[in-house]
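Structure in structure tokens, see below.
Apart from one protein chain that is not included, each protein chain of the complex appears where it belongs.
A, B and C are the chain letters, set down in written order, and residue numbers restart from 1 in every chain.
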């Protein structure tokens, strides 16, 4: 058969469990324990409300530029919910609610976006890398973590997040290829929120799905409804279990939507229509999951109202704590911290010069 | 259908026309004109003999390190044979015979590998980029050429070459994605010669084929027997025609073999067996195509012997011309040539200092 | 003549070059419909269409690599890196190809390409959005590295960069983008990519700066004059590389003292080259050590601390006083 077609045993699955009309496919429904459901719901609601609050703080000039997550809560939470605490999580820059789930503190987000280096502190027990801003560049780090997990025979996995735009970068490709060659326990979670700033998904790449990019590496790829927490969780759990069991990496494409601006510096009216946003508002992941929790009997309207109050208070306190810190002048000497294990002499000198300069400036200020 | 399989209209074709036993699939046989066949055969033979000669020159220390092409002649020639002269050809560093077909001169290869910058001169009419050594980095250039062709509505295409190892680099991915997003007239020809220095193909990537990487971009991908000039030509012609007709890019994987060393600095006995090489020697592309030409009646044993003599003489003359040039001391001032359109003052000064230094050294040499 | 910000002036340069020459193509992330995240390419897509103001996928190496192919073909690509801190993804394309194709083809192929990138601090930005690493590009033979300091010279330099037959890395100081306006004539102006400019005459000390640092340097010069009668001469480099050392060596021969200012980290930064050249060419005129006022050899801090990282008029003035003490 000189001209033949190759039998490629590949397929891209598409998964949806709880659809936008509220229809549930019970056969696919993942068993989330009665403790998990309300925790997930609470974190989702907290993420939504905190996002809204950050937006208003930014608009008031109380914090700087930040990337809202509105609309992507299910997609992020469904994925990290499948992780154990000591699994590694390698975020991009738009995983606020996933980070909250993993133990990040509200006020650190505020301080970070207010430009305080202190806010990036990570607890000694946390297995979460800091935010990574250069698009796709964090993927190889997750691969390195996964390589080490395998080398050290640890029962861990690494999960990394990135956007639809990130799939265009060379680092995406190199990372997936390495993960697959070494058959590493890593889960690649693509938050396809349809936009990379002003570039729509169909101009980012010409392929019908992002999930199918896994085929280039003989890696399982799955496309899930990213606004359906149950579907994301199911896909993530499967991928995490496969990874933990030695079955290698998976690419998960969560089809979701960036309901808000790219960052607060962005003006989406330049490139997308309100009508498009409206369409996606109908598929709001929070409402959908909330309805499910109510149906499951772990939530009711009273509890939701109570929750809203609790969360409002929690956020308010965090804002209070953060703003108190913001009011204190940050320690200028911090410039020289955490650069090296031992500050080299060149930097000791620069620090000394800086100290003298500050002292001189204070002196000047005193004498007018 | 909440968990469903995506109907991906993709397939990877595998193409072979004239197999290693000499069996010809007439239905697939491309019509190569009676002028083309002997030209192709002659170039193939020239490439093989010149490669052998370069190897012996290198072993004698008469030229420096170079990458032999032995075994990849059909794969290269079949592809460029589908191009017109003013189509763009963007080589990697192992396309000697493709470059010969496109008009490169034998002695320039010798001079280049003897370290003479002059040898990289490219004729004003040639649409061939110079050799590109950083693996995969030339692919985006072909994309840029193809973008320009489309922008200027030219009836051209761009074809670029690279190895199996190159498919791991980020630039491969980025280039294919751009080509597909902009639907550009570019043909990506992968010379899968099974090895990237010491790394075998199956450790370079975990996918069954390299051709299937096209699926990541919804681009046609085809795997061809790279030792079968007819198959390569057929696939390349189809891709070139599609590109020229506005049908966008194609990825062609030529399955071939690096019969020789990676470069003359390499020692393959460290990482591969002679038995493997033997297997591939049986599939020698030159013999296979030669037999075909004989069957076609455009060649016979007498003509082959005559050709061998012609070619030996042609190579001998080129070696003579090249070595004559090598004997002349290269002009040191050339260091400062072709750096900028107008040499900046900093470099004018450096050139003057260099001139003074040379003069002083000559002076010193004269006076002992 | 209209009063323009640097963003508007750059936009004007692009627009007029695109009107004059259909081989000028703007490409990059969000440069089309969005007009660039800083709006430098605003409106170009409406006037010239999406084939001239090209929104690309998110991949810097491919943007520059594609630009190289376009330039080799004969077009004049103007690539945008969204921030200079993301140009490193394209570093190999710039170092290994853009800077080399002329010589690698003995002049048959050239790369008349501009790579634009906003750089520098002072705009309360996120990590990677405030760095000044022009030294990386200044150290690459075959490139030109240009940094304007105000709307009018930005426009003129960008026109020259686009017309230049060689690849130009063009860093735009974000802190200046909208900081002030200048008269920018409608008719195209050009500035050579080989000349620094005297922006203030003086006889006591030579101050060398570029980009966003020119303003605090001038401010320091004013303060020094006002408070201590020190007359500082200020030189704006404009082109970092190939460096123009004529003006500053001549100046330092006159003044005997110099202070060099940049945002970039001190060590192995552009200031070192300026000092080395003053040393080589005006050594016997120097009366005191030349001082560098620069960023520190640290990560650029998040913005709550950026005022301490960035040189300012006060630090510059103090350095001048220090060097004049000798």
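By definition in this document, a residue touches a chain if its C-beta (ideal position, glycine included) is under 8 Å from a C-beta of that chain, and two chains touch if they have at least 3 such contacts.
No experiment lies behind these values; they were computed from the predicted model shown.
Hidden chain, full complex: it touches shown chains A, B, C. When you scan B:38, B:64, B:103 or B:247 for touch with the missing chain, the hit is B:64.
Remark: the omitted chain is touched by one listed residue; of C:55, C:127, C:164 or C:182 this is C:127. Contact with the omitted chain, checked across B:30, B:170 or B:285, is made by B:170. Touch with the chain omitted from the figure is made, among A:175, A:196, A:215 or A:255, by A:175.
Of the candidate positions A:38, A:144, A:200 or A:332, contact with the unshown chain belongs to A:144. Although one chain is not shown, part of chain B still touches it, namely residues 64-65, 93, 112, 114-117, 119, 131, 133-137, 165-166, 168-171, 196-199, 203-205, 265-266, 270-271, 326, 330, 332, 334-336, 339, 346-347, 350, 354, 357, 360-361.
Within the complete assembly, residues 85-86, 88-89, 91-92, 95-96, 99-100, 103-104, 127-128, 133, 135-136, 138-139, 141-142, 241-243, 264-265, 267-273, 275-276, 279-281, 283, 286, 288-292, 296-299 of chain C touch the chain that is not shown.
Annotation for chain A: contacts to the undisplayed chain at residues 88, 90, 117-118, 120-124, 126, 129-130, 132, 134, 137-149, 151-152, 158, 170-171, 174-175, 177-178, 181, 337-341, 344-347.
As a convention for this text, only the chains that are shown with their structure count from here on.
The geometric centre of chain A is 43 Å away from that of chain B, both derived from CA atoms.
With centres taken as mean Cα positions, chain C sits 35 Å from chain A.
Per-chain CA centroids place chain B at a distance of 39 Å from chain C.
In chain C, the residues touching two or more other chains are 57, 59, 61-62.
In chain B, the positions touching at least two other chains are 170-171, 174, 177, 181.
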